[in-house]
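All protein chains but one are shown at their positions in the complex.
After this line comes chain A, so read on.
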């Protein structure tokens, strides 16, 4: 039986641009899938297809056991969506926002009212409940947006970059909220550009780039794929680099993946053996009379995974928009994306 979220060969074009190029996903019930990738990789388009906002050109999508293309309105009853922007009406109070969403989920007015009060309490917004959400901080607005997505306690949730633009404290707080939610049995698909976030929240990770899934697995599996741990040494004198290289070669697990940076005098080699090996390396270097400034065992991060898979950093795609208002840049990009539609 397919999972709570299932997609097979999803394809979506915007004019000439192939935004999705055959995306396959399978998220078992009660688990979290992290969709990881740079801007423009197809994360948002995937979410929009799965949440009935876009109709895929081809492929199959089933959410909560219901075909997304054939029965979109039935799917809408079973999902909650929290998008990239806090999609709340800023002139309405937190309570009014949640009541409206409840009523539009076809709850009775009384039930919508009761549920709104419950969520405001749960999301720590009770004190601000009757203030227009315009006056809320960024973190509060995000929480309200998330609460709105949870009004009917949907079995399947989609969160598109839920913590983008939040400061670290608010991000941590939101992570706690999301964790609690998942502990309650909700199936969640989460997109993020933050590798740390996927590492923290997701059971399984799919790395997407150019509209297709280029790797999948648990965080540990993906890290293992990248080549495991490495020893990193910074020698004190430049003339010692060659000797150090020779020493390290003796400990290396593979003949490839060695790096030397003459400028920073830093050398790395892939190894296995952990801390014990590290001690041996130090002894050997010492025996050869090589003075070292720094030495350490480095385990791969998801960043490394990403670089080894795509050849560029996860954040790299963002760099060209640096300095601009990120929202404006995003809007411009979307406009471009839509132009051919």
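We adopt the following convention: a contact is a pair of C-beta atoms (placed from the backbone, for glycine too) under 8 Å apart; a residue touches a chain by one contact, two chains touch by 3 or more; residues count from 1.
Throughout what follows, contacts and distances are computed from a predicted model.
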Per UniProt, the name of the complex member that is left out, chosen from "NADH-quinone oxidoreductase subunit I", "Phenolic acid decarboxylase", "Transport permease protein" or "Multisubunit potassium/proton antiporter PhaC subunit": "Transport permease protein"
Sole contact to the chain not displayed, among A:10, A:41, A:54 or A:248: A:54
From A:10, A:101 or A:302, residue that would touch the chain that is not displayed: A:101
Touching residues (missing chain, whole complex) on chain A: 48, 51-54, 73-74, 76-77, 79, 81, 83-92, 96, 100-101, 103-108, 110-111, 114-115, 132, 148, 152-153, 331, 334-335, 338, 341
